[in-house]
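Below is a structure I'd like to ask you about.
Left out: one protein chain. Kept in place: all the others.
Then we have chain A:
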Amino acid sequence: MRRVSWGDLGLSAGFAAMGLVWIAGAREMPMWERETPGPGWLPLAFGVLLVGLSAAAALQALIWPAAAPEGGGSVRKPLLVLGATLAAVLGLELIGFLPAVFLMLLVLFVLAERKALLPSLLAALGVSAALHLIFVTWLGVPLPAGPFGG
């Protein structure tokens, strides 16, 4: 059954909003200096194009609705995964890279995927250790150490 794709409309609205931000920002910059476009000219052009094309995409979504239901199934798990990722990024400075990523992995294995605790613990430990080995030991990247160090 054909139906309007709210996702397409939402994305079109998001890109159109971005276009408006670009137009507003460009108006505060010089547009044309002698025979050459100034720093605001191209962002303005991109903003106008983005608004126009997004409006056309929204119109397309309304006139020719999606032939099939939107793919991807439930949004519960992706939102849980996104939340865990967000928490891990928040924790990078607070508790350091290793504990933040270890906890994120554990939460994803145990809560999102309902895995048994012991294999989840081992997998989370193994992945965290491997990342430390690759990025800190091998590549010399100073990943956030946090209050626990290392």
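A few remarks follow.
Please note the rule applied: a contact is a pair of C-beta atoms (placed from the backbone, for glycine too) under 8 Å apart; a residue touches a chain by one contact, two chains touch by 3 or more; residues count from 1.
Convention: contacts and distances are computed from a predicted model.
Its UniProt record calls the unshown chain "Transporter", which is the correct pick from "Ni/Fe-hydrogenase, b-type cytochrome subunit", "Cell shape-determining protein MreC", "MaoC family dehydratase" or "Transporter". By the touch criterion stated above, the residues of chain A touching the omitted chain are 5, 7-8, 10-12, 14-15, 18-19, 21-22, 25, 29-30, 32-33, 35-40, 42-43, 46-47, 49-50, 53-54, 56-57, 60, 64, 70-78, 81-82, 84-86, 88-89, 92-93, 97, 101, 104-105, 108-109, 112-113, 115, 123-124, 127-128, 131, 134-135, 139, 141-144.
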